[in-house]
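The other protein chains are all here in position, but one chain of the complex has been omitted.
As written, the chain order gives the labels A, B and C, with residue 1 at the start of each chain.
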Amino acid sequence: MYHPHLRYAKDVRITHVFIICFRGGAELLFDGVKQHHVTLPSQSNHWDIRQLLVWIKDNLLKDRPELFIQGHTVRPGILVLINDADWELMGELDYQLQDKDNIVFISTLHGG
Amino acid sequence: MYHPHLRYAKDVRITHVFIICFRGGAELLFDGVKQHHVTLPSQSNHWDIRQLLVWIKDNLLKDRPELFIQGHTVRPGILVLINDADWELMGELDYQLQDKDNIVFISTLHGG
Amino acid sequence: PELSKTSLSNPEILRYSRQLVLPEFGVKGQLNLSKASVLVIGCGGLGCPVAQYLAAAGIGRLGLLDYDVVELSNLHRQVLHGENRLGTSKSISIAKTLRKLNSTVDYVPYHMILNPKNALKIIQQYDVIADCSDNVATRYLINDACVVANKPLVSASALRWEGQLTVYNYQQGPCYRCLFPTPPPSETVTNCADGGVLGIVPGIMGSMQALEVLKIASGIASSYCGVMLMFDALDGRFRNIRIRGKKPNCVVCSNPTEFSVLQDYEAFCGSSASDKCRMLNLL
Partner (left out) sequence: PELSKTSLSNPEILRYSRQLVLPEFGVKGQLNLSKASVLVIGCGGLGCPVAQYLAAAGIGRLGLLDYDVVELSNLHRQVLHGENRLGTSKSISIAKTLRKLNSTVDYVPYHMILNPKNALKIIQQYDVIADCSDNVATRYLINDACVVANKPLVSASALRWEGQLTVYNYQQGPCYRCLFPTPPPSETVTNCADGGVLGIVPGIMGSMQALEVLKIASGIASSYCGVMLMFDALDGRFRNIRIRGKKPNCVVCSNPTEFSVLQDYEAFCGSSASDKCRMLNLL
């Protein structure tokens, strides 16, 4: 997974560049920012969603992480979408991230 | 523009495979069929929209071609979209077709 | 009473002429509509446009269920009520307004709260159910009763600038519990009173809900089986999302008997079925 053209001056290899969106109110846990362009640091294996959740918790979440993550997955009532499809159809926590993926975390709405 | 993997038994080389849609009532000139998967025969140059219009007139149009084409372009009131953008932004008649392009011919609606 | 009809009268042909000429709808679609009954649960921001366009289109019977009365803070989005209806029943208010638009529809107002005791009995009497409710507990109750009664459930919701819509328990699609087996923690649930809502957002989502009910009731397949519509009014964008199918391990789908309807949904969800007494929450 070595990409010489993505080498940085400090020899940090970049493996994933993609977009994370928070909608339906989930963005309120992230200072109201709905869209984040994210570059993940390189690692020996592909990143999967399981690892991404930990990274989000450590790097983007402002406070009250229990309102986003419970145990090792997202809390009930948040739907995860990978390129406009329910993550259940894509392998859930095991899905391996690809460059330019669009990952959406959306709170379900109940109002009427 | 020779694609050996797209060779057919009869040695007809295929250069373009894409989708043409007719909407807003324009489909009524084409037996009501809204979506056509089209494979154009090969030629020495790229196909452009100007040539595509002639091909549509000769191969898809059922009757009354003047309700679709006037002179060398589409008749007033039909908007041409290339991959969800107004063809004016893409070069109009000179746009060179790419594989998997999505070309839409849509009649403007006036009802309320 | 039975809704039965084998032909359209002359006034009906005139009234519905603009939709009768659509080949995909036609006389057959209109007759199907006139024989169909739809239950609208929740007579608020979503329920108003749903009921309005179903009545206009000539649905046979329209059940209208809401326990609530009209308040001034409803009128920015609940467009079938009015200033002279403040303090009166929402379900009766909608029926009164819509009788003027189309007196040939059979309106059945239910001024009551939907609960585990009455839900199945009411839902069983209708062909299509529209979830226009405003709280998590009622949404789980409606879902479970629809799975047990085997009714298609056209569900929409709206909050702030956003809306969501899908059709549950229809063809091979999922139910609400297949998608959300566990209710959200109650401190993460926001209602319209706390979070606010631009009135036209339930207007748009309710209109889409009316469309899908009309398609199912007239015999055209819905586009939202296994697909969820997401709308953001601030950026004017709609997205169609592919969602999972029916889950073999769903507690309701795997055992759709009347015992699958719980005794207490407020306890299950840790929240009230009335959105009035909720504290202010973060999201």
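Heads up, the rule we're going with is that contacts are C-beta pairs under 8 Å (C-beta built on N, C-alpha and C of every residue); 3 or more make two chains touch, one makes a residue touch a chain.
Only a predicted model underlies this, so the values are computations on that prediction, with no experimental measurement involved.
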Practice problem: Using the contact definition given at the top, list the shown chains touched by the missing chain. | Solution: B, C
Practice problem: Sort through C:I41, C:L229 or C:C253 and give me the one touching the missing partner chain. | Solution: C:L229
Quiz prompt | Which residue of C:L8, C:V69, C:L120 or C:A193 touches the chain not shown here | solution = C:A193
Practice problem: Could I get the residues of subunit B that touch the absent chain, sorted low to high? | Solution: 23-26, 28-29, 64, 66-67, 70, 75-79, 81, 84-86, 88-89, 106-112
Self-check item: In subunit C, positions touching the absent partner
Solution: 11, 14-22, 24-25, 49, 52-53, 56-58, 72-73, 75-77, 79, 81-84, 100-103, 160-161, 192-201, 203-204, 207-208, 210-212, 214, 220, 222-224, 227, 229, 233-238, 240
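Methods note: only the chains that are shown with their structure count from here on.
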Quiz item: From the C-alpha centre of subunit A to that of subunit B, how far is it in Å?
Solution: 39
Quiz item: Taking each chain's centre as the mean of its CA atoms, how far is subunit A from subunit C in angstrom?
Solution: 33
Quiz prompt | Multi-chain contact sites of subunit C, meaning residues that touch two or more partners | solution = none
